[in-house]
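One structure is given below, represented as structure tokens, and several questions about it will come after.
With one protein chain held back, the other chains of the complex are shown just where they sit.
Let's look at chain A:
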């Protein structure tokens, strides 16, 4: 989903930067306040940012015959809500733009908007919806399903927004915006579908690990539901954590 340096006309680059900036500013503020209110959350914040870092570095082959990479924004969006991911995702994109010539400074705004703003909100919306629908299922299953769909949909929506951004900037001479969108979506969104499944599965694995070793932290964040009238046997060993 990285639009390469200089590949958006300057008017588009400026507009996307202006659109993304308030989200990033709000995200940094939210994160500062969250850390101040609950210093213990620093650990999981770090893990969320690091997860985004790892996943967006992994290029994975897809059935379309090309390679793409996951976004890793679903975890942080579910744990800390989307604004925080706007800040953490920007860090990742900046690292790649400056050191890897992957993405760019002029296209940073557009890339932040797709990966660090739309992706996390899509994740969070999906997470809330699936959670509401799966209230009757056992907690581990319900959480796993919600996290899977949240992170998979975040991945696809980030790449679809990238296709939209490119189509707006480079409409097809014959078929206009829609023709160009179809061409870019064929490159990005289709390739991303199996990767989104992988991203969903991997995010579920991490949430499963966290809900074993950091169960109290996840409860404090409201991600794991506290068992109503806590049974005495609630505290279980985590020796078997996979």
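Here, a contact is a pair of C-beta atoms (placed from the backbone, for glycine too) under 8 Å apart; a residue touches a chain by one contact, two chains touch by 3 or more; residues count from 1.
Convention: contacts and distances are computed from a predicted model.
Asker: Using the UniProt record as the reference, specify the protein name of the hidden chain from among "Chemotaxis protein R", "Succinate dehydrogenase/fumarate reductase iron-sulfur subunit", "Cobalt transport protein CbiN" or "ABC transporter ATP-binding protein".
Answerer: In UniProt, the chain that is not shown appears as "Cobalt transport protein CbiN".
Asker: Using the document's definition of touch, tell me which of A:17, A:71, A:114 or A:191 contacts the absent chain.
Answerer: Missing-chain contact among the listed residues: A:191.
Asker: Looking beyond the chains shown, say which of A:15, A:34 or A:47 touches the absent one.
Answerer: A:47
Asker: So one chain is hidden, and I want to know which residue out of A:20, A:84, A:156 or A:210 touches that hidden chain in the complete assembly.
Answerer: A:210
Asker: Using the document's contact rule, name the residues of chain A that touch the chain not shown here.
Answerer: 1-7, 9-10, 43-44, 46-47, 49-68, 95-106, 137-141, 144, 159, 162, 166, 170-173, 180, 183-184, 187-188, 191-192, 194, 197-198, 201-202, 204-206, 208-210, 212-217, 219-220, 226-227, 230-242
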